[in-house]
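Every protein chain of the complex appears in place save one, which is left out.
A, B and C label the chains in the order they appear, each numbered from 1.
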Amino acid sequence: MNLSVDIGGLRLKNPVVTASGTFGYGVEYAEFLDLNQIGAITVKGLSPRPSKGNPPGRIWETPCGMLNSIGLQNIGIETFIREKLPELRKYDTKIIANFYGDTIEEYVEAAEALSAADGVHALEMNISCPNKQAGWIAFGVDPVLTEKVVAATRMATRLPLIVKLSPNVTSIADMAKAAVDGGADALSVINTITGMAIDIETRRPRLSNIVGGLSGPAIRPIAVRMVFQAARAVKVPIIGMGGIMTGADAVEFILAGASAVAVGTANFVNPAAPADVLGGIKQYMDRHSMDDINTMIAGVIC
Amino acid sequence: MNLSVDIGGLRLKNPVVTASGTFGYGVEYAEFLDLNQIGAITVKGLSPRPSKGNPPGRIWETPCGMLNSIGLQNIGIETFIREKLPELRKYDTKIIANFYGDTIEEYVEAAEALSAADGVHALEMNISCPNKQAGWIAFGVDPVLTEKVVAATRMATRLPLIVKLSPNVTSIADMAKAAVDGGADALSVINTITGMAIDIETRRPRLSNIVGGLSGPAIRPIAVRMVFQAARAVKVPIIGMGGIMTGADAVEFILAGASAVAVGTANFVNPAAPADVLGGIKQYMDRHSMDDINTMIAGVIC
Amino acid sequence: MNRLFSAEIIRNESVDDRHFILELSPGAAVADTLVGQFFMLKPGESIDPLLLRPFSLMGFTVPGATHPNGTLSFLIRAAGKGTNILKRLPVGTCLTVLGPLGQGFPPIEEGERLIVVAGGIGIASVLGLVKVYQDVPLFYGVRTKGHLLLSPGMLNAISAEIHIASDDGSIGTKGNILELLEAYVFQLRKSFGGNIKIYACGPHAMLRAMAEMSLDAETYISLETPMACGLGTCLGCAVKTAGGIQMVCKDGPVFNIKDITWDEA
Partner (left out) sequence: MNRLFSAEIIRNESVDDRHFILELSPGAAVADTLVGQFFMLKPGESIDPLLLRPFSLMGFTVPGATHPNGTLSFLIRAAGKGTNILKRLPVGTCLTVLGPLGQGFPPIEEGERLIVVAGGIGIASVLGLVKVYQDVPLFYGVRTKGHLLLSPGMLNAISAEIHIASDDGSIGTKGNILELLEAYVFQLRKSFGGNIKIYACGPHAMLRAMAEMSLDAETYISLETPMACGLGTCLGCAVKTAGGIQMVCKDGPVFNIKDITWDEA
């Protein structure tokens, strides 16, 4: 059975990767599953300098989902390279470094620093986190700015460049095109959807940041739709994500047009989720006598 | 206890209304609750001429939600006025006629016809149904077109005009402003979010229309956020909706900025839901010794 | 008579690995129910699964001392999320129930002959017919012996004329139940000039095959589609018919087979 897929020059042994921010720096999960067995580990979003994130009141559960406003807390690229990467290099899997900047210059700086590191196989550029304020967010929702920031970052790295799109837009197809025009080798679809919850007893928002990003099974139908639309709009491979809990969910994304899938919130419910999702995909392929996963990509009949 | 609220000139005895398309033409539910006790009945979306909607494969359940692509099947305004309205006039509640057109002219035509009818108290203009194709959808996602179609319709009626916004946009605040600039007396926030589901066994979309609208508790955090953002952007009252199942959910929307709330998908799970939601709001007000619901509107502390 | 009521589970019994019988004692009087009508049950109190699930009424008992509103019983296949939750609910649990809903099978008039056809779990919708009209022939097709949902003994007790076919021949005739049916109707037609009626429920493929057969009999079938409201208001359970789109929950689930447009249904 061939499970290997190509994500814009990044060859994965199988299509299951972890979603940034839901799997720490990867090594924390070695206890629960064999990290060598997953396609890639995407690490928590990194910035050139450490970031302390938002004040407490960072997560809240909602129907079949959760809101988070971590605010991109991270140890910074330097510490990541020094402390985490050597650990990660021990595993026979690909490492995708998710990163962001507050300005175009920071994006470029981050991409350069990560590209120079030994053991980073691809970059995932987050232009879409709903927890950052003001101008920043425009990178993820204004196609002109998207193309600009992607193009600048593109110049700064030879690694496969994956751009992670925001679902908080009118047209995911336009955003996908802008990212590809800017030079993206692949797309990640989707990041979290902006939501809000209020404690009716205290009248205060559940999150200190007021709004946060919705993830989990609740958003899956929206994510599948966006993967489908993005896949029809551009030719580059797509990593699909949003509420994947099982192999069947993953297959739905692949049929919709994803070449790989990322497991996110599911890791909190089951720290061995990526392995279980992979197992489910294999079972499905067995049952349908498929011997190459690539024949399934975008296989929806409509 | 004062529960009465004003929705752009439409005075409701209490803030609980039904969401269009989830309560038929109202009378079907007389068996399950006292229709006199709810704030208003919003009827299924009407068009100048009857519409047969989409082929079967119209609904599918998803985690804590459902997709629908009914495609706005309806009996047409004429039949509605002749057959349903006389029945509805027997109840001491307000009737909100939800409607749509395929062109600006049809919007105007619909608004005129409904305004001339005896027993319609307000119009809710649907510019946001994700089940209609092509140009139509632009009314709900392009602020320039929104303002234009609302302004034209505004000229065609003296009834309170409620514009129902699409959540499938980058900025709900901009859409809210456009609708108000066009002349909306109030806004309904939100319609369904475009989603998709695939049957992995047959590889076919679950809906004949491929995509459909996601509703139910799954979308509640997104809806609360949009009500909050819209309420901060404009001064007109807002009818909040999206996944309201209980009184507590309704209170969350009111605190976020809604002056009234609509119960939608919940009616399918519990045909007496509007009465139960109203009961829950009253209990909350009792518990917090509130004697006027208006003091609660937009009461979130942040 | 409120069609929205609460009912207590008084029996939840496995028939085999996948099927179980759920018997409910309603908390309020239930309207008279025609065979072919259905009820919607809420699987537990969670909002996932969200919607009520539709099930045909398989049987009922009349009000009595222990159950002042009688009992309702359903034969259910554990097909997915909701039915698997129902399968595990302990006796004593209270469920939200909506019904009776939809149109049942039209009553059989004097001088008409009824033949009942069931495929698999479809037996649940039509079993009541065999009980009501007594000794009508029942044609029951299953994959294999293990899938027979009622024992031959039980079946024989409700009708003198039971015809069983299984795909693998492990019980009854080997092959398709529709072949037996066709032969039977052909024979019956020779001796009986009146109106022969066939009432059927089973998998989509079986019903579709019946539509393509030229049986000289008026045929009514019970259809299944996903449902939300069960009341004809959401317009979700559409089926294409000769007369345009109809709602399975309100105009059906029983339809004259002639009226169904099969290409997309």
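Going forward, a contact is a pair of C-beta atoms (placed from the backbone, for glycine too) under 8 Å apart; a residue touches a chain by one contact, two chains touch by 3 or more.
The shown structure was predicted, so the numbers you read here are calculated from the model rather than taken from an experiment.
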Absent-chain contact - pick from A:Trp60, A:Phe139 or A:Phe253: A:Trp60
Sole contact to the chain not displayed, among A:Gln37, A:Gln73 or A:Asn294: A:Gln73
Which of C:Asp48, C:Glu224 or C:Asp251 contacts the chain that the document leaves out: C:Asp48
Chain B residues touching the omitted chain (full complex): 63-64
Chain C, residues in touch with the chain not shown (by the definition above): 46-48, 90
Interface with the undisplayed chain - residues on chain A: 21-24, 28-29, 31-32, 44, 52-56, 58-61, 63-66, 68, 70, 73, 208, 216-217, 245, 265, 267-272
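Here, only the chains that are shown with their structure count from here on.
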Where chain B and chain C are represented by their mean Cα positions, the distance between them in whole Å: 36
For chain B, residues contacting two or more additional chains: 63-65, 216-217
Of all residues in chain C, the ones touching two or more other chains: 47-48
